[in-house]
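Before I ask anything, let me first share the structure, which is written out below as structure tokens.
All protein chains but one are shown in place.
Lettered A and B in written order, each chain numbered from 1.
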Amino acid sequence: MAISKEAYKVMEAIVGGEYISSDPVVCEGYRSGPGGYEAGLGYERVMTKIPGCVIMPLTTEEVQKIVRVCNRYKVPYVPYSTGWYGPRSHCHVEDELLIDLKRMDDFEIDEKHLYAVVGSGVIYSQLQEEAMKRGMYIIVGGGGSQCSAIANMIGDGWSPLSYRIGLPHRRILGTELVLPDGELVEMGSLALQDDPFWGDGLGPDLRGLLRGFTGHRGCMGIVTKMAIKLMPFQPEKLEPTGISPHTSLQLPVNRVKWINFTMPSKESMKKAMFEMARAEIGAGATKVPIFWRAIAKASCKEEYWDIWSKESEETIRDFHLLRVLLVGFGSEEQMEYEERVLNDIITEIGGEARRTRPSDESWFKNADSAGMWLMCGGYVSVDYVIETLEHALPHGENYAELKKKFTPPLMPDYGDPGWFQSFELGHQGYSEFLVYWDPDENTDGVDQFYLETSKENIRKRFYTSLLGPHQPLYLTGPAYGPNYHKWMLAIKDEFDPSFICHPPVPLAHDEFVEKAEWMRPMKDWDSPKLP
Amino acid sequence: MLKGKVSLDVTNLDNFEYDMSKCIKCKGCYWVDHIYMSGVNFSTRCPSATRYLFDSYGAYGKMRIGMAVLEGRMEYSDELLKTLYACTLCGACDVGCKRNLDLEIELSLEALRIKAVKDGKGPMPEHKKVAKKIIGQHNRFGSPHENRNKWLTKDIKVAERADVLYFVGCSAAYTNPEIARATAKILNAAGTPFMLMPDEWCCGNMLYSVGMIDEARKLAGRNVEEIRKTGAKTLLLSCAEGYRTWKVDYPKMLNISTDDLGFKVVHLTELVDELIKKEALKLTKPVDLRLTYHDSCSLSRLSDPWTPWKGERGKWGMVSPGLERRRGSSGVYQPPRDILNAIPGVELVEMVRMKENAFCCGAGRGTQEAFPDFAAWAAEQRLFEARTVGAEAIVATCPWCKDNFIRVAKETGENMKVYDISELILASIEG
Partner (left out) sequence: MTVKTKLRDIVGPDNFSDNPEVLNKYSKDFSLVPTGVPNYVVKPKTVEEVQKVVQLANKNRLPVVPTSSLVHFNGAAIPKQGGVIVDLTRMNRILEIDEFNRRVRMEVGVTWEQAAKALAKKGFRLMMPLSPHPMRSVVIDHLEREVITNTVYDYGEPLQSMEVVWPTGEIFRTGSASVAGYPDSPSKGANPSGPGLDFYRLLQGAQGTMGIVTWANLKIEYLPTIDRVLFAPVEDLGYTIDFLHRILRLRVGQECLLLDNTDLAALAAENWPEDFEELRATLPPWTLILVLSAMARRPEEKLKYEENILKEVIKNEFSEIHLEQNLPGFPGMGRKLLPLLRQPWPRKTPYWKNRCLGGCQSIFFITRPAMAPQFVDIMEAIAAQYGYSVDDIGGYIQPIEHNRACQVQFDIFYDPTGEVDVELVRSLYRDAISALASEGALFTRPYGELADMVYESATGYATALRRVKKVFDPNNIMNPGTLCY
């Protein structure tokens, strides 16, 4: 048995024999790779293990009991909602307990007060549909609508629909967090009432423990329940149509419409986003990376490459497609008004509307995120940052230069400077870089590129998602804050003195660099001996 | 084989190393297509993963387990066999994956079963019993072979020779004669002459499905040859499982394409739909029912025709020559619905999970035999779904589905009528 017999027996009594197993077949089913986010990369190969035992609790009380047992018997554990995030949300040490939260799929919705309460097992597409049925909507994080809503809300959580809404952090209401030592913290109104409608803390807000700009990937406790804000939408149905693989939502174009615009330059796209935000119109404004257009057109991988291989640095440089979402939240008249204003803006700037399908395959129900793997079999968003548009554009250009040095093994993208969009009605801008590689070839260069991105961000003073568990903590720590890592580790130490909650995260990437011979030469920062 | 020569030959698990190793755990194989997601209820379409919950029971787990089997890291055990066989091979995972990626999930699962049998570990003991009956008595029940045509009644006209050959199948022949009779009478009423096989044997669905490919291939070879001898242009089936076996698995086993069989494989619903639209068949008698239609997997998402393929896989995982993947897009989804809508008095209400998102009844591909509790559970889920949309009857196009629904409705006291579509078509012809 991979965890101690005593611990197993106690846990079996907590959940029942049907919901715990240390059978090798069951455990193998929870292997991280080789496919998935960060597919076939060194981190996955070096750092992940299959669990020694899998347990599936139903309630917060069961989770607490399990965590306490882990503390008693020093059993390392990792919380797991869907396993989608890739190696970083899987077991990293031998004989680890994987706490599979999929049974915790309770769901309630309060239409009047615009929120839903979910357990860790509820995914975005379920939540989105329940919201839309009632004239509301949510942001389905870019990871896809197959993400656990809670996991994404404490990990990432944005998409072009964040244009109006902004950070996911503000959409978290009453929440339950089981701390690494098994204590329960109820946050927001749940701290005082059996009603999760409100999120602010009682005084200082302990939602600060749930995440940073990006999340802790499960090393700071287990969120078992969360009330999530819903946003008012419009009343007409987005009709699902088509047979797989050509399924999409038909948009009621009098109330919901995407419009693509060809723009003369990147600067003009930025200007258009600025003017839209200034006019306070729109529900989404994003640049379209050209390879997505190729994916959308292609019926298979081979056809994608056929289309893609015809592109060049020139075509990339000259391709500026702005995609705007309009929603008539209040009325058709509002929609018409916004479209007139939008056309005024685009005309002034010299853009041109293109014929745009009255459908959505991606952002509302986000059915397309898995398509990111179609091209090469391997994909990661190596950095994604919410800052300003003025940060996003140079970040992209800088990054494109760096990427060239690592192509191959990265997929050739002819210098594409990443994806950017406007958030919070122009108060913020967003940049994201997606990279692709063939996982069946030598991927050492991808691992190195990942780390080099982190170093470049530090050198050039860009903000980044590559903080906390996503890159070596002792590399990024001194550079941001400074010394944010000190506080993170102190909090970790306070609540997880035994270091059994998802070890060795948040120091896993530090360990990876030490362990992987192709990474070691890149280590040029100080760090103490890792625990 | 990750790079180099590769084919869709299911007798070699190595052909699916790329597919198994590229699963990204998006669980598109488990969830209903997100575009069609209806909320927190009825949100999954993989019965195994929904029932057993551990990741190992979903395709995302099975692909990883498959890699372990391929790489010799996994020993056979009861748990491994249960993981491989407590699964109806319904194809939801295959279609779900191909919404965005093109991984051959279904073929990987078939190849794993074939390997298990080749390694002397599979199939399940219950499957072996049935296999013996198929080989011995040419039907899966072990009933006397000579009774195979006993379903025929005097009022049914069977032609000596005709373009259409009705392949009755074991269920309709032995346990569901109402389906065979209804089908035959429909053909008679439509003025479509049909013949029967001179000596009809089991199609071998079970044999292929549980991985006994050598036995299945032998049977396939024999059956195809016998049909060719009759000169039939169209092979008609009223059983979805049989339909899939003939249309897809036979060419797969014989390494030919569906088109190369030498005859068209058609389901009753495809023919009847055509006849109605040509006005060669009129449905005039009312059938007053509020009913829902259950998409049998083998008629719908599993029924895209087969084309053998071999080639090379290279950089970025690209294959050449080009390969048109079977994604379930050309399944028989609409014809049964059009037929039901053409019956006066019928009110067709759709279940939440329909067409390529349908939740399998639980009976097929060896599941009923080896895991009857699981099969019953799946049927119970589906009947509950039917009840939720206010249906008083559920209609299928496959005796496996029908029998499983009836069995479970009886056990649970579910007040839901269960029909095969042939019965309703006939009722609307005859009254």
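By definition in this document, contacts are C-beta pairs under 8 Å (C-beta built on N, C-alpha and C of every residue); 3 or more make two chains touch, one makes a residue touch a chain.
Worth saying up front: this structure is predicted, and the values here are computed from it rather than measured.
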For the chain not depicted, the shown chains it touches: A
Touch with the omitted chain, as defined above, among A:102, A:391 or A:509: A:391
Touch with the omitted chain, as defined above, among A:299, A:331 or A:347: A:331
Options A:308, A:480 or A:512, residue touching the unrepresented chain: A:480
Residue ranges of chain A at the interface with the undisplayed chain: 112-115, 135, 164-167, 169-170, 179, 183-187, 189, 191-193, 195, 197-198, 200-214, 229, 231-232, 274, 277-281, 329-331, 333-334, 337, 340-341, 344-345, 385-391, 394-395, 424-429, 458, 460-463, 467-468, 476-477, 479-485, 487-488, 490-491, 494-495, 506
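As a working rule, only the chains that are shown with their structure count from here on.
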Residues of chain B that touch chain A when the two form their complex: 2-3, 18, 21-28, 31, 33-40, 43, 53-58, 60-65, 67-68, 73-75, 77, 79-80, 83, 95-96, 98-102, 301, 315-320, 322-323, 325, 327-329, 331, 333, 355-356
Interfacial residue positions of chain A with respect to chain B in the complex: 19, 21, 23-26, 28-31, 34-37, 39, 54, 56, 82-84, 100, 102-103, 105, 107, 122-123, 125-130, 133, 144-146, 240, 242-249, 300-302, 305, 361, 365-371, 373-377, 411, 438-441
